[in-house]
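Excluded from the complex is one protein chain; the other protein chains are retained at their positions.
We just call them A, B and C in the order they show up, numbering each chain from 1.
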Amino acid sequence: MSSEHTARLLIHCQDQAGIVQAVSGFLFHSGANITSLDQYTTEAVGGDYFMRVEFVLPQLPQQLDSLTDNFTRNVAERYQMNWRLSLVQERKKIALLVSKHDHALMELLWRHARGQLPCDIACVISNHEDLRHAVEHFDIPFHVVKVQADTKAAAEAQINEWVADCDVLVLARYMQILSAEFTEQWAMKIINIHHSFLPAFVGADPYRQAYEKGVKLIGATAHYVTADLDQGPIIEQDVKRVDHRYTVTELRQLGAEVERQVLARAVLWHVEDRIIVFGNKTVVFE
Amino acid sequence: MSSEHTARLLIHCQDQAGIVQAVSGFLFHSGANITSLDQYTTEAVGGDYFMRVEFVLPQLPQQLDSLTDNFTRNVAERYQMNWRLSLVQERKKIALLVSKHDHALMELLWRHARGQLPCDIACVISNHEDLRHAVEHFDIPFHVVKVQADTKAAAEAQINEWVADCDVLVLARYMQILSAEFTEQWAMKIINIHHSFLPAFVGADPYRQAYEKGVKLIGATAHYVTADLDQGPIIEQDVKRVDHRYTVTELRQLGAEVERQVLARAVLWHVEDRIIVFGNKTVVFE
Amino acid sequence: MSSEHTARLLIHCQDQAGIVQAVSGFLFHSGANITSLDQYTTEAVGGDYFMRVEFVLPQLPQQLDSLTDNFTRNVAERYQMNWRLSLVQERKKIALLVSKHDHALMELLWRHARGQLPCDIACVISNHEDLRHAVEHFDIPFHVVKVQADTKAAAEAQINEWVADCDVLVLARYMQILSAEFTEQWAMKIINIHHSFLPAFVGADPYRQAYEKGVKLIGATAHYVTADLDQGPIIEQDVKRVDHRYTVTELRQLGAEVERQVLARAVLWHVEDRIIVFGNKTVVFE
Partner (left out) sequence: MSSEHTARLLIHCQDQAGIVQAVSGFLFHSGANITSLDQYTTEAVGGDYFMRVEFVLPQLPQQLDSLTDNFTRNVAERYQMNWRLSLVQERKKIALLVSKHDHALMELLWRHARGQLPCDIACVISNHEDLRHAVEHFDIPFHVVKVQADTKAAAEAQINEWVADCDVLVLARYMQILSAEFTEQWAMKIINIHHSFLPAFVGADPYRQAYEKGVKLIGATAHYVTADLDQGPIIEQDVKRVDHRYTVTELRQLGAEVERQVLARAVLWHVEDRIIVFGNKTVVFE
């Protein structure tokens, strides 16, 4: 069954008896076949309820509107659900922002080129020219916008123009702090890779901080960006073992491997509709 | 909601449209609240279907029989399901078999004593006296049966007597090969810990084999026991990094840590009804 | 060659040309055979130099004093070394402090009983009676001293009496804060296990902090205790992967596994003279 008939439903509501039955019953009577179903409740009774369903419906994409209408009336309103329905074939559009470090960017471009990142990459935006050649090799537009204290507003306006039709922005080691206005406008739609195991080592130069603290593991954290620097909901983290022999430079090199993997997983989960944000935390249906 | 009202349903059948709806609808109309649901299909269409549901039903355990009857008639027969329904409060009874190495055994006794292994340990059986003191400290009966080529049948008969009311046997480094009759009688009810990353290093002294091969990781494998030595369905595996400096003795020591963890996870998953065997493989709903 | 003839030399000095030659030449001319040698320099030129040598000398332990004298005069003074020489057969004496959680304590007692922790355990000290039975099963003295705000000084005096001939104290989840006087008296001789990946989540109830932050890995840190709570030199760290499904209780359970392993490794390295503290960091020659 090709992906054109496949859709995903993400749901968040108060936990009540009968939700699984209501959703699966609705889909069954609509002619859909559930191919994947995950759910999670924060408490045994009366907590928050989260669900992700993937299903195949031969009448998709034509009957998307009627399916949506029916689901709204017959299920979502009854349970007061926050929900969204996505067609797998409607690939998300993403833009990548980067400064000079290429490792996280290259990992994404590379996986995308190999068909392992099911989304469309609209463009790469940087505040430096350095990576133009590397990006254009993948036939992806590369835009440069310089950012300085007094030009940040204009730069962000320019970025907003370039990414106007994008669904998500990925900061693949973009070393500029985005304004609160910008991050609010793109709330839970900007993914950043921070080069430490948050909440350890927020702020600048975390590998130097890690070196000075003498930690025995270094890590990376992919998270949604909020106005609070390095404090947004964590999507994914990983670490590697180090010892006293590692210089700051070597920590950075090893850390770059972790950053690549962690960011790539986070972006994949986002474009596959596997993440629901809940307060300052994420539910990830891997 | 206390565990006395909680039950688990494990299902295996041919994949068809409507199974989730049928099961969740049945539970909803029976007054149950689904607290956990996992499913897996081997193929997008027409494969094997597996499901694990945990639910709370205030009328349990009293209405277990009627629930079972109704499920059989209204759901299971229609979809030709292999299934089983377990009450969480009916803890499984397990027996542990061991020879002289105590690490895997101690890990299980210890977790059990701490309330982390929800089952009843009926007894520990060994072909040596060595571990009597360690076991009896936990107030668990310790039986010894010597095994020699010509006494194996009698020994297994004796074991069968001791474990007559047990649900599962755990070989926590039991160094005797069980007869084909015995393993068939207890099919998919004996869990063994093999001290290598199977299928590498089947047979005797896998740490020596690993040493001689010069592998850079050593591992352990928990699996169900079949008549084919070291070939039964794998439940869990893990590894640790080693290098050329490790002697065979050190590989054994480090490996013992992996064995303890891997076996403990496998036994936990079994007693929590998280495993469905399918051909020579396992579906584990963690 | 039995361990009675084996010794370990730990050295820290300014890096200069010829140190390896001086030490290895001295040992060779003293009749010793080097069985293990590790070194580390903080900078390519002119940094701090660290060395660990294990050697066998048939005249040990009898000639320990003359060896020490000669090394002092002929090598150590010339290079202004901080150093210590230990006989492997002179096992370190350790005391374990614990409150109510038994997992870290049991791991140490268990490894010790199995011959995997080459030291003598003088006693276990607790501020609660709870673990007496578990400890005395290992034939190790168990002392209880209640600690309250106004009795802390007296309690520490009592502890000091019990551990007077000990080389190192291990806090295996001891939930009392030691006074600055006490930690200074035992500087770099108290090992604590903190139940988080430091420097994340210092202070109380780190698993709850981790839960509220929504991290995707939880960890544990073994460190030397200083007057600055949770800030002493880190010896070892490790983590385990978690997801949104883990309750605080489950984080604690999984975390307990990490704590056990991390503390056991740290104590082993300490008693095998593998750790040199350097500022607020450790050099660990694994």
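In this text, a contact is a pair of C-beta atoms (placed from the backbone, for glycine too) under 8 Å apart; a residue touches a chain by one contact, two chains touch by 3 or more.
If you're wondering where the values come from, they're calculated on a predicted model, not measured in any experiment.
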item	value
Hidden-chain contact residue, picked from the options B:L64, B:M188 or B:V215	B:V215
Hidden-chain contact residue, picked from the options A:Q16, A:Q176 or A:Q261	A:Q261
Where the missing chain touches chain B, by residue	40, 197-201, 213-217, 219, 233-239, 243-245, 280-284, 286
In chain C, positions touching the absent partner	1, 17-18, 20-21, 24-25, 27-28, 33-39, 41, 44-45, 56
Absent chain, residues of chain A that touch it	102-103, 106, 110, 114, 116, 137, 253, 257, 261
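To be clear about the criterion, only the chains that are shown with their structure count from here on.
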item	value
Touching chain B and also chain C, the following chains	A
Best-connected chain pair, where connection means C-beta pairs in contact	A-C
Separation of mean Cα positions, chain C and chain A [Å, integer]	42
Per-residue overlap in chain B, given as positions that touch at least 2 other chains	none
